[in-house]
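For this view, one protein chain was removed and the others were kept in their places.
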Amino acid sequence: MTTALTAPTHTEVVETPLTHRYGVTVWISVLWLATLATTALIAPLLPLYDPSDTRAGVPLSIPTGHNWLGTDQLGRDLLSRTVYGARVSIVVGVAAVLVSAIIGGFIGLVAGYFQRRIEMVTLFGADVLMAFPTLLLAASIVAFTNSRGLPTVVGVIALIYLGPTIRIVRALTLSVSHREFVTASRSLGATNGRIIRREVMPNVVPTLISMMIVAIAGAVVAEGGLAYLNLSVAPPTPTWGSMIAAGKDKIDDSLYPVLIPGGALFLTVLALTLIGDAVQKRQGRDLGPI
Amino acid sequence: MTHSRKRLRRITATLSIVALAALAAACGGNDPKSTSTTGVSDTQAPVLTNAPTTTIQGATQGGTLTVAIEGESSGFNPTADPWSNAGHNVARSIFEPLATFDSTGKVVPYLAESIEPNTDATVWTITLRSGVKFQNGEPLNAEAVRLNFAAVQANASFKGQLELLASMKVVDDLTLELTMSKAWSTFPNTLVGNIGSQVGYMSAPAMLASADGGRNPIGTGPFTFSEWVPDDHLTVVRNDNYWGTPAWLDTIVFKPIPDSTTRKAAMDAGDVDVYYTGSSSEIIEYQALQKDGKFNVAIGAPSEPDMVMFNTKSMPLDDVRVRRAIVMATDMSRVFDYLDATGVKQLTHGPYADTSFWYAKSNYPEFDIAGATKLIEEYVAEKGALPDIEFAGNQSPFLVGLQELYQSMWKDAGINVKIVSRAQAENITAVVGGKFQIIMWGGIGGGDPDDDYSDFHSGTGLNFSQFNTPEMDAALDKGRTLADADARKVQYDIVQQILGDGVPFLWAGTNQFGVISKPSVQALGSFTLPDGSAGQAITGGQFFLKDVWLKQ
Partner (left out) sequence: MSLFRSRLFRLLAVVMAVTFASYSMVSLLPGDVVTAVLGERATEADRVAARHDLHLDDPLPVRYGRWVAEAVTGDLGTSYRTHQPVSEAIGQRIWVTLELVFLSQLLALALAIPMAIFAALRPGSWIDRVMSGLQLGMLAVPGYLVAIVLMAVFAVKLGWFDTTGFVHFTDSPFGNIKSLLLPSVALGFEQVALYARVLRTDLVNTFNQDFIWYARARGLRTRRIVTHHALRPSSIGLVTLTGVSVGRMIGGTVLVESIFALPGLGRYTIDAINNRDFLALQGAVVVLTLGFVLVNFVVDILHGVIDPRIRAEERL
């Protein structure tokens, strides 16, 4: 579920009708993400039920004064579980994309800049990674290693994004390293390190960041998919995906156990997509066609 | 909210547990049982209740019955493929057992004419009915039975079913003499075709000889195998050359639908004609609908109770106070609420239901959270902080939910557990290797106490809780040498007292299955034995469809 895959072809997009309106939507999106992140961060300090407390309310209750968003099949508070679930989603989303950006960014940069054999090998590696059915790759690693800690989940989702990241960064680097200012500084005797730091990086990183924002959305969704297969972080740590999976069994008794985490997931992915979209479009103009 | 609207997925739990138990048990089978020299089981579950008493009068031949089953089997060779309920229900249309239960729950010969022991139950003689033919025309004779038994003995994971069988001798065409390595008084119990004991089902010698036999099953049953598309459907058609009264249905289609929600939805939508469930809430729901004539509900006898197993050699569970505290911290009424089982499941205080003949009262603790907290405080004062304990289960979200409920209740007493969700195969590996602490388990209790010999005895290598005492070993050994039920019970009372004191298991309520069908489906719950008397049609989640017919 890699939204980032398609990104590079569209950085050149010119005017989009919604561009000038993004001001508001992007602002609202940022606000939602900030609220979510803050709430998740300070969750233990908030007057919330313990997310695994099965006595928070009557099982499968609708929203009430006690349980603002209702309860799940075990009587746990959905508000609290959704807030705590955000922790996993945010950490997994951000960390996985960061890991793949750092590793894939480095590899892609080296490949795009030095080219020749390194490039061939890395591109082949990226192809192999991308030819693997992504969710299956992640699922089999978690299942076979039998480790359902946060690091494993972050690792496997990072792996999903590694291939695309390598390809994108390499393409960006390639396009930059042939431009006049790079050739010029090279002829002036600048070292490779200096050129990469001074000329290539500033041109690659902003685009990479805008793609990472969209990729985070994809990673959050991927975590949900793993959790649905019961291959994400072990219970009782709530994650949105596992909440949805558990709620599915009771869907004709109560919709809330699916709708609340599903809604949170929807809003978060939407916010990230909107922001990523806006940032990419602005950069599309700033950077010029790649 | 009315019960009929409640659709909790109790079945997921049962099925997972049952499947686990099936795997567990099937991989080695039940153990030789002993007692009753009559060759008749004096326990096995009460008679089925509530079954529609439709008679076969007015039955008409024809029609296709679609049956939802909960999973796919690896194949249909009774001597090689371990079956859960799903596999047994398919197999019971194609194969027939040497013995079966009559309507009072006694074991009676079925394909056999008689199954007789010598005086000390070390030699058994099976006399077969004459004229029984396999669907490929081969006769069911003593040699065929011998080949079936030999195939089981040759299978690494099945041979335990006939552990005590030392030698076989074909006396004449219909008579097979079996010599046991020691007294085995409950031998006929092994021949009914049960989870973990499939040796009773007779397959055609040609099928056993074929490498592909499990994919082309041939038995003596009222239906002949027709087509199998794994994970999609298996079709059987009426065997018109059946040795007994032919079946009524033309065709039965078994559809494996692993997802419990989907399976029930298929029944509600009318996509399938027969559906069975261990979910109490669903049974209640369908019983309400039965009154409106929308469904028929037949309820089988209680089977093995749900349970949670402790590894009594693992720190801190090696301390009985911790095990007792866990049981005392468990409010079973909340578990029943989660399972929607209140009013259907019964509380259990040991391996046998309180209503069972075998039940004996013991010191198995009642729910008492204060007491649990006190025990843990005692433990902590004496041995230091209580470490986190691993609590393993499988990956069904519904079962994980149940684990989370236990987890939160135990936490109230200061016991912290970490949930580990693994594939069934992994859990079995862990249990075999003793690499578990607490695990959702099943397959113990509910039937003849001697069935549980290997689970409780020290010398079997299959006592996975690793809880045993010399006294319990002695009682178990003594129990299998006795013939008289009351005398046996004295021994098994001792076993239950010791289990109640030692608490190697948390007993989580009885299980019963309901078989739901469309109103047009007749005589589900009826099973006529060859002599015309009534047999037990539904045993646990397994049933016979021979007598079933469709009202046009």
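The letters A and B name the chains in turn, as written, and every chain counts its residues from 1.
Rule of thumb we're sticking to: a residue touches a chain if its C-beta (ideal position, glycine included) is under 8 Å from a C-beta of that chain, and two chains touch if they have at least 3 such contacts.
A quick note: this is a predicted structure, and the numbers were derived from the prediction, not measured.
Trainee: Of A:56, A:78, A:101 or A:135, which one is in contact with the hidden chain?
Mentor: A:135
Trainee: Taking the full complex into account, what residues of chain A touch the chain not shown?
Mentor: These residues of chain A touch the chain that is not shown: 1-3, 5-6, 9-10, 13-18, 21, 123-124, 127-128, 130-136, 139-141, 143-146, 217, 221, 224-225, 228-229, 241, 244, 248, 251-252, 255, 258, 262, 265-267, 269-270, 273-274, 277.
Trainee: If the hidden chain were put back, which residues of chain B would touch it?
Mentor: 23-24, 26-29, 72, 74-75, 81-82, 156-157, 160, 214-215, 229-232, 255, 257-259, 261-263, 265-266, 269, 271-272, 395, 423-426, 428-429, 431-432, 462, 464
Everything that follows uses one rule, which is that only the chains that are shown with their structure count from here on.
Trainee: Between chain A and chain B, what's the gap in Å when you average each chain's C-alpha atoms?
Mentor: Those two chain centres are 46 Å apart.
Trainee: Spell out the part of chain B that touches chain A in their complex, as residue ranges.
Mentor: Its residues touching chain A are 1, 5-9, 12, 260-261, 334, 337-338, 395-398, 400-401, 403-405, 407-409, 411, 418-423, 426.
Trainee: Which residues of chain A touch chain B once you look at their complex with the stated criterion?
Mentor: Answer in residue numbers: 52-55, 59, 73-74, 143, 146, 148, 229-231, 234-236, 242, 245-246, 248-253.
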